[in-house]
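A single protein chain has been omitted from the complex, and every remaining protein chain is retained in its original position.
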Amino acid sequence: MFGHDRKRKGAGATFAAFAVSAALVLTGCSGGGSGDGGEGGGEGGGDAAITFLPKNLGNPYFDTSNAGGAEAVEEFGGTFSEVGPTEASPTSQVSFIQTAAQQGVGALVVSANDPEAICDALNEARDAGVKVVTFDSDTNPECRDVFINQATAEGIATTQVELIAEQIGGEGQIAILSASANATNQNAWIELMEEELAANHPDIELVETVYGDDDDQTSFDRTAALLQTYPDLKGIISPTTVGIAAAARYLSTSEYQGQVALTGLGTPNQMREYIEDGTVTAFALWNPADLGYLAAYAAQALIAGDITGEEGDTFEAGRLGEYEVGEDGTVLLGDPFVFDADNIDEFDF
Amino acid sequence: MTTAPAPVRTYRAHAHPLWRRALVNREAAVIGLLLIVIAVSLAVVPNFDSPLTVTYLLRDLAPILLIALPMTLIIITEEIDLSVASIVGLSSVMTGVLTQAGWPFAAAALTAILVGSLAGVINGFLVTVVGLPSLAVTIGTLALFRGIAVGLLGTTAITDFPEFWTDLARDNIPGTPIPLVMILFLVLAVGFAVLLHFTPFGRSLYAIGLNREAASFSGVDVGRAKFTLFVLSGTVSGLAGVYFTLVYSNARGDNATGMELQVIAAVLLGGVSIFGGRGALHGVIAGVLLIGTLSSALRLANVGSDIINVITGLLLVLSVVSASFLGWLRTQRLAALGRRKSTQRSVS
Partner (left out) sequence: MTAIAPRRRTAGGILATVLKQRETGILIALVLIVVAATVRNPGFLFSADGYRDLLLTPSILLLLAVGQAIVIVTRNVDLSVGSVLGLTAYLTGRLFIDAPGIPTIGVFVAGILLGALLGLINGALVAFAKVPSLVITLGTLYIYRGINVSWTGSDRINAGDLPVDFRGLGTGQLLTIPILTIIAVVVLVAAAWYLRNLRSGRELYAIGSDPAAAHLYGLKVTKRVLSAFVVSGALAGLAGVLYAARYGTVSSGAGTGWELQAIGAAVIGGVAISGGVGTLWGAAIGAFLLLTINRALPILGIQDFWQRAVVGALIIGAIVLDRVLAIRQSRRLLEARDAS
């Protein structure tokens, strides 16, 4: 389905995995597609009860990753539930972690709004017997069993810097529109992007990093402010799906359309019209559905005792094949994929 | 007519005997409702009977419980303090910034609490000395204090605090599922209860709320009383901010955003009249626990936070509307009584 450019361990089984996954997706869609969110859950605290806790609800990126998680849970026959705060703040995630601990769910799959703030709550949940998998945005390694990394930070940073450099002709001012300043993954990428710029693109000047808080309206207004503050701005990198869509929407109706380049991490469905109207030429992402899918399988492997999060542990992840746990309990999904006008129609998420 | 019945009337100041007044009133109704919610949750909601429930519930409610104490007193005097959650955020940020700057934690925390008091002084000054309505003042300081908190830290967070203190905030009283912070709360609650219900100062607060001018003419220093309350509110909010920082190991500018509405909702649910002059602390504490228990039980039953918000709102609206409806019923009854008496009198 989306497996174009992804390195995968156990790639020999690709074809079989495709066939199986196609069948499973079909059954998954007809079986579990009727109700979303809230149902299921850990009434008896069954062992394969897996709760997904994204940064916030109503975020299409997490809708996609949770759908992937639900698909995997369906495959191995557990119970899936999805909870989360309406705004992306760490303290509001804590009460959901506590509830999961009280319910005694098998595993909690979390995208952390802060690497430290939810740490103690997670550790309390682990003391109560809950396995903790982080995905998308990690906590400190000692607060979780396994982290599912969507791509290496280096890969993400380099891809985005290369995209923007290509689009603005290798020189000029650029800015970054990030999510919240606490998001672990955003900060790691921004830091690496700065290094990459300094090392390989000395003529590109990063003038400012602004934060849209993964809120559409804030990101929209921040984009407007950026363009006004820096009249010579050549390009914007937005390594967040909410930010890039909001920025694209602002650009597409402004005089800067086509003048200011925009790239970053986005989903094809959100970005399709901006690729078509020329506001954006190319952007990158991994497949969030695969990310959720892999996280659910890792959670199940932890519950079943197949892995403990030690380096070198291996587990089967359904249609994605076999994965190995790397350093610091990290499992790597693959490399980011670049979407442009030539290939965007092949994707629907 | 003017001489004889007067002493009799003072003895008969209460229309109903003590037991009836203790059982049939607003506070008792809230406490009863709380007990019903607990009983139903124990019977119906899986995992509600776990000791973890008590720990998490009290730990999360502690800041709201603490701030509800001074808020009760403020609302009794017919004022309001909307800036409390912003003071929590400001105090949290001060704790973080100072700890990061190398201060010993105790000194940082104390300074943060004092910053809370200072915030209260600003509110109190604007309300009592300048003579502005507290609703307008504290909407302004809500934005101001939050703005300073967010401005100081940006959107970064400070998460490194001495383990001794974070443990102190999170640990339970040995052998019980009750967090240690409840001891602090109990001490303050008893203090506030004595202040409100058993001192002339406390009684004067009711007088101010019922009729400000009358209180003023009868020798109550209205300005000073209100000023004191705003400073108390700021100080306790500062304390809650330190606790909040420790329990989540997290100092951020946006900590506790929106908590003012939760506090006020709980206080009003607990039977304090927004018109001032009426309310008691035990009702307020039951009000906080009622909202907290209900949302904890609903969350455990996998009910979304959206429904919990609707229920919180409905409880609040119903509690005031019912109070207003009961009041209307009583005036109708008294009016009927009055009519009967006057007809009797005209007959005799």
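A and B are the chain letters, set down in written order, and residue numbers restart from 1 in every chain.
As a convention for this text, a contact is a pair of C-beta atoms (placed from the backbone, for glycine too) under 8 Å apart; a residue touches a chain by one contact, two chains touch by 3 or more.
In this text the structure is predicted, and so the values were computed from the model without any measurement.
**Student:** Among the chains you can see, which ones touch the chain that has been omitted?
**Tutor:** Per the contact definition above, the missing chain touches A, B.
**Student:** Can you tell me which of B:157, B:236, B:259 or B:316 touches the chain that was removed from the display?
**Tutor:** Counting the whole complex, the residue in contact with the absent chain is B:316.
**Student:** Which is it among B:47, B:117, B:141 or B:204 that touches the chain not included here?
**Tutor:** Of these options, the touching residue for the absent chain is B:141.
**Student:** For subunit A, enumerate the residues touching the unshown chain of the complex.
**Tutor:** For subunit A, the residues touching the absent chain are 36-37, 57-60, 62-63, 86-87, 210, 215-217, 220-221, 224-225, 227-229, 231, 245-246, 249, 253-256, 269-270, 272-273.
**Student:** Going by the touch rule given at the top, which residues of subunit B touch the chain that is not shown?
**Tutor:** 80, 126, 130-133, 135-137, 139-148, 150-151, 153-155, 253, 261, 264-265, 268, 274-275, 304-314, 316-317, 320-321, 324-325, 328
Simple rule for what comes next: only the chains that are shown with their structure count from here on.
**Student:** Just how far, in Å, is the C-alpha centre of subunit B from the one of subunit A?
**Tutor:** That pair's centroid distance is 41 Å.
**Student:** Across the complex, what residues on subunit A touch subunit B?
**Tutor:** By the definition above, subunit A touches subunit B via 37-45, 81, 83, 85-86, 89-91, 94-96, 98-99, 101-104, 114-117, 119-120, 128, 180-182, 211, 213.
**Student:** Considering the complex alone, what residue numbers of subunit B touch subunit A?
**Tutor:** 46-47, 50, 52-53, 56, 60, 154-157, 159-160, 166, 170, 244, 248-250, 252, 254-257, 296, 299-300, 302-306
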